[in-house]
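Structure first, then comments.
Shown here: the complex without one of its protein chains, the others still in place.
Just so it is clear, A, B and C label the chains in written order, and each chain counts residues from 1 on its own.
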Amino acid sequence: MATAIAAIAALAEIIIANKEKLTELDAAIGDADHGLNMARGFEAVRGKLAGAQAEDAASVLKLTGMTLISTVGGAAGPLYGTAFLRAGAVLQGQAELDTDTAAAMLKAAIGGIKERGKAVRGEKTMLDALEPAYEAFTQAMNEGETLLQCLELATEAAANGVEYTKTIIATKGRASYLGERSLGHQDAGATSSYLMLKALTGFARQHSPGV
Amino acid sequence: MATAIAAIAALAEIIIANKEKLTELDAAIGDADHGLNMARGFEAVRGKLAGAQAEDAASVLKLTGMTLISTVGGAAGPLYGTAFLRAGAVLQGQAELDTDTAAAMLKAAIGGIKERGKAVRGEKTMLDALEPAYEAFTQAMNEGETLLQCLELATEAAANGVEYTKTIIATKGRASYLGERSLGHQDAGATSSYLMLKALTGFARQHSPGV
Amino acid sequence: MKKIINDAEQVVEEMLQGAVLAHPQYVKRVEGFNVLVRANSPVQGKVALVSGGGSGHEPSHAGYVGRGMLDGAVAGAVFTSPTPDQVYEAVKVVDGGKGVLLIIKNYTGDIMNFEMAAEMAEADGVAVAKVVVNDDVAVENSTWTTGRRGIAGTVFVHKIAGAKAETGADLAEVQRVAEKVIANVRSMGMALSPCIVPAAGKPSFTLADNEVEIGMGIHGEPGTHRESLRTADATAEHLVGKILDDLSVNAGEEVAVMINGLGGTPLMELYVVNRKVAALLAGKNINIAKTYIGNYMTSLEMAGFSVTVLKLDGELKELLLAPADTPALVQF
Partner (left out) sequence: MKKIINDAEQVVEEMLQGAVLAHPQYVKRVEGFNVLVRANSPVQGKVALVSGGGSGHEPSHAGYVGRGMLDGAVAGAVFTSPTPDQVYEAVKVVDGGKGVLLIIKNYTGDIMNFEMAAEMAEADGVAVAKVVVNDDVAVENSTWTTGRRGIAGTVFVHKIAGAKAETGADLAEVQRVAEKVIANVRSMGMALSPCIVPAAGKPSFTLADNEVEIGMGIHGEPGTHRESLRTADATAEHLVGKILDDLSVNAGEEVAVMINGLGGTPLMELYVVNRKVAALLAGKNINIAKTYIGNYMTSLEMAGFSVTVLKLDGELKELLLAPADTPALVQF
């Protein structure tokens, strides 16, 4: 499906554009590869999707997840890969992407990450961006907001979550080796999660009927 | 003999004081160790002579040569070591150091270096300081000059020889690997030879009856 | 960045090609994968051992593929865990019918990727067991964090579990021995200089002229602290002290020692370190059965070293001293 492919392309673009920034964040308290890994993965996704015009949205997400799993490596590969696989499974057989479906996809993605990574919120990982984003999204949804507005609020919450990671000690991921010295540093994975939400929101804004 | 020991001490002092300079010269076209090697050797000589007050001059030179051979290493160790051994052999049985004996010692030392190193003048080695020094010494001697004056002229000739090494291509020693690129550089071994003659001259000046 | 490479993006591929060309008697490439296996893989009737991790730690891990050690090694991107499909392929290729032991260093990424591969292989009916090496005492061990990192001690796991597998032992036995090594091995390192991941093009940290990082990880992860460079003896004493705080070795007991260079350290310096390490152990009446000294688990061109102590019993000692024939470790 062309829209799904374009949406993933927007994610790829923002990740590749932030390759250095994400790597630098990882350098401070990790091993300086998060941007390299994610960019390598999304380059591969771009390549895969270039030859996959006719696929439905669920297949696009599945292909994205499989490609990330087999090209990113490190912690982020299995985590984001699983997230896309799970989100794609939710979309399976759905004709259109409404707010409910989007919320279910986000929930499934987060569930996959938690299962794979055995982490919870507050451990200075991508979950500290994603879980607040999910909460903001569902709250907005329950208040009857549009998909775009839900995404905008989710992205804002993710941004706050990224800020929050500076204030806590890492207990999962490579930064946990630093103990207290991880304080003050922003988590790379939370940042890439925020960036992807931001790209999705930008994409939704462009394609939203109201604009 | 106290005088011989003091003379060797003067050599040791000038070499050790020029450790860095000699090493730097060797760095440009060799392997950056001539000063280190020579200083290590003369430190050892100092140590050996400290416990050798009663020896005669020939023995002092022999001990110096043996010590240099077993502590300097590299090219300079066998060359200078042999030189001191040969000079000491000339002194054997001699009561006093006159100009003739000094000339014979210098000649024997140079002969030892040439035999060991299989080099001739003009190959950018210590011989380019020592052979002109010997010639100047014997010329002055034939003109009836004092030992001190002979030494002063020999030192001056050695200094010119050192300058001359800048104008020639090395064909012996490590600098020969450089071929033409050894041009313009001053030879480290010629410099240490000049320094030792200079120290001897200074020593002779201090102990010369005329002063 | 000054490196003898052609293209930062191709460096792992070209390294693997160069390794196979250098060691055809030991290893072959699994076509289409960043996997090197024994030239005679699969070895029938023997438990197979697979390890791997990010590239940049050479000779780990492909250098230990050969008789008496590993059957396969999986190379990720530089300093990045390999992906599950790669590990899965390695497992399938080396399985000789008695199952496969995965030797994983304790990093979140490695564990997740190897676990996914294990799930895939098990679904195919291959018996897979896993051990996780966590020898780095620079990192506090606690159950509520990810625990200690796996560093140079991993090579002892390869050696000893590999020797056990060579005896024809079954998967559970090989795993037991590997776990025993892990329970008895501790390491800690220090760095004089950072290294540069080719694709990044610049160092991930910087150190002042006289500053060193104590307890850093093999991917340039920060260590316990920075300090002014001290003498080799003082540094060795600090590292050995940390190791023996964590691993109780009594007088009269026996250990193996590894003085591991990180890639940019002259062997001369490792020997100077070993002099002190050996003296410290001798001072406690601990016997050294064997010392390994050289570059075993590196971090590209990083200058620095790590010390590993493995406490031996009769079983571990016999397996440690058993023959091995691999590109990077040969003994007989």
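Throughout what follows, a contact is a pair of C-beta atoms (placed from the backbone, for glycine too) under 8 Å apart; a residue touches a chain by one contact, two chains touch by 3 or more.
A quick note: this is a predicted structure, and the numbers were derived from the prediction, not measured.
Put simply, the hidden chain is in touch with B, C once you look at the whole complex. Only one residue in the set C:259, C:286 or C:316 touches the chain that does not appear here, and it is C:259. Considering the full assembly, C:232 is the residue among C:112, C:232 or C:249 that touches the omitted chain.
Of the options C:59, C:76, C:162 or C:217, the residue whose C-beta touches the omitted chain is C:59. In the complete assembly, the contact with the undisplayed chain comes from C:275, out of C:130, C:275 or C:317.
Interface residues of subunit C with the unshown chain, by the touch rule above, are 2-7, 11, 14-19, 21-23, 55-56, 58-59, 63, 192-193, 195, 209-210, 212, 229, 231-233, 235, 259, 263-276, 278-279, 288, 291, 293-295, 298, 300-301, 303-305, 323, 325, 327-328, 330-332. Touching residues on subunit B toward the chain that is not drawn are 23, 27, 29-33, 36-37, 40, 69-79, 116-117, 171-174, 176-179, 181.
The criterion applied here is as follows: only the chains that are shown with their structure count from here on.
The touch graph of these protein chains has some other shape, matching none of line, ring, star or complete. The distance from the centre of subunit A to the centre of subunit C, each centre being the mean of the chain's C-alpha atoms, comes to 32 Å.
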